[in-house]
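As you look at this complex, bear in mind that one protein chain is not there, while each of the others sits in place.
Per-chain residue numbering starts at 1, and chain names A and B are given in the order in which the chains are listed.
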Amino acid sequence: MITEQDVRHIGELADIGIQERELGEFTHQFNAILEYFDLLDMVEGEGTVRHELTNVMRDDIVEPSLSQDEVLKNASGSEDGFIRAPRVM
Amino acid sequence: MAEENVIIGLEVHCQLDTKSKLFCGCSTDYRDDGPNTHVCPVCLGLPGSMPVINKRAIEYAMKVAKAMNCAIVNEAEFSRKNYFYPDLDKAYQITQYDKPLAEGGHLIIEGEEGGERKIRLTRIHVEEDPGRLVHMGNAERGRYSLVDYNRAGIPLIEIVSEPDMRSPKEARRFLNKLRATLEYLSVFDSEKEGSLRVDANISIKGSERVEVKNITSYNGVEKALTFEIARQKSLIRRGQKVARETRHFLEAQGSTQAARSKEQEHDYRYFPEPDLCPMHVADWVLGITLPELPDARRERFIAQYGCSVNHARTLTGELKLANFFEAVVAQDPKALSPLAATWIADTLIGELNYRNMALDPVDPSAFSELLYLIMNGTITDKNGIEVLRVMLDQRMKKEATESPKAIVTRLNLAMSKSDSGALTSAITAALDENPKAIEDYRSGKAGAANFLVGQVMKKTRGKSDPAEINRLISEALSKKEA
Partner (left out) sequence: MGGELCFSPDDRYNAFLRVCERAPHGDGKLSGTAVAIKDNISTKGIETTCASKILKGYLPPYDAHVVGLLKNAGAAIVGKTNMDEFGMGTTTENSAFGPTLNPRDTGRVPGGSSGGSAAAIAAGMVRMALGTDTGGSIRCPAAFCGIVGLKPTYGRVSRYGLIAYANSLEQIGPMGRNVNDVSALMQVIAGYDRRDSTSVDRPYHHTPNPEIKGLKIGVPEEYFGPGVDKDVAHTVRTAINRLEELGATTHPCSIPSMKYALAAYYVTCTSEASSNLARFDGVRYGPAADTKKTWHEAYQEVRKSGFGPEVRRRIMLGTFALSSGYYGKYYAKAQVARQNVQEDFARIFRDVDVIVGPTMPTIAFKLQEKTDPLSMYLSDILTVPVNLAGIPAISVPCCGRVHNMPVGLQIMGRPFDDERVIDVAYAYEQAVA
């Protein structure tokens, strides 16, 4: 059983911002879905997924980059060629 | 000084010297260019972009693993390390988690009192570098960050050691050996700014472990460790507990500071990168021929050139220096080696460090010419240093360079062997001017002989051989006595 506090914590971990008014309904839905996920408990064995392709690599060759303008075009803010972001502290 | 109860482990991140980035074709040669000019949809993390592994990065990692005696893992894979930070444009770093390229291995370093110490490795893996953040603004105007993604996607090799080191100096030696080995393998350019970063784990036996993150200089590592050990010991002495935490090294202050609590606990939610395929590269190791590595080269310098152990260690400690030495002595190793060893390991390195100058501008042929001038008696050792200084200054200031011979001529530094008249008068004058020194000399006072020699050297402007002067003074004084 996941509590509202657990859901709040997951919201923090995912940095997803969950509204307080959504919390009750979210928790209820979450629990129903997780209970459904418990069907996986019947899966036996460890096993690793077999991969068809291996060693897919490219040669060390330089290819054209985007221009600085193209990089900055979609950014919400830029300064002297740098992209502006909120401060980390 | 190594102590059994100091426990140090290092995680070293080095940028691999490939032409293009780890997962895209952007050039890695970004340092001289403006921000965000070496970026493409992949390394910018644009939606819909996909990574493709750079084969050379893996080959380089295999070389390193082989050189350090690691076991290559049969199936290696890349994983996502998920966390949110503005310099991490996909909000995950593609790294290796439970299936790294190589495990185990070791590096042999010089022990505290000579001898050898074996520092074991835990693992070696490859991952991408994040972008670069610049912190801007102030409390009044408002603080914000600026991001440059040129560095995002540069291939890094991460070498994790076991906690086998017992002192900051030992950690320093480990780093030096690691750096030299990577240089010798031609997979790493240590001169590129920011190409090496270290996270250190330190504990005092019986106490909690502290992690110090993101130390970016070799000196910094030693300083950070020294500070941390002192800090932890001080806490323990006062009966306080050492907190298990992450700290940052403040380069300017030479101290460490606790990171904010949000950085302490991270659930990275690792899972295999679904856009990449596994790597089965264990058999690549068979095809790798290692070049001569530092230890082997050191032994060869001792055997082939007759270098002392210390000189050999110094000379082979950096690839460029070792190459320089061999280029200098190439024309006549037997004759040049003894002088070259001392002049390079002791003199040249000192002069370069003093000028904060790299070795590159110094051409080996000019240096050997200088050595020949000293060897055949054209100039004294002392004046040889003068010539060297002029040579270095010219190159550092990017002025027109003169050959050593030209410098000697221009500055009139040649030893005046033929001009013994000038020497004799210089000696006579020196003896006349310094009666007290003569008294000291006769009464056997230490330093008196050197003083007199020095006086003569001044008069002859260093062009005479000190040994010769000594002999003539001794002759002159015994004549006077008699």
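The rule is simple: contacts are C-beta pairs under 8 Å (C-beta built on N, C-alpha and C of every residue); 3 or more make two chains touch, one makes a residue touch a chain.
Since we're looking at a predicted model, the values are computed, not measured.
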Contact list for the unshown chain, restricted to visible chains: A, B
Residue of B:Tyr30, B:Tyr92 or B:Trp343 touching the missing chain in the full complex: B:Tyr92
Positions on chain B contacted by the hidden chain, ascending: 41, 44-53, 80, 82, 84-86, 89-92, 142, 144-145, 147, 262, 267, 269-271, 274-277
For chain A, residues in touch with the removed chain: 7, 10-11, 13-19, 22, 26, 29-30, 32-34, 36-50, 52-53, 56, 58, 66, 70-71, 73-77, 83-89
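In this text, only the chains that are shown with their structure count from here on.
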Chain A and chain B: spacing of chain centres that average the CA atoms, whole Å: 40
Complex contact set, residues of chain A against chain B: 13, 15, 51, 53-68, 71-72, 79-89
Complex interface listing, chain B residues touching chain A: 18-20, 24-27, 34-41, 44, 52-58, 84-86, 133-137, 143-149, 260, 267, 276-281
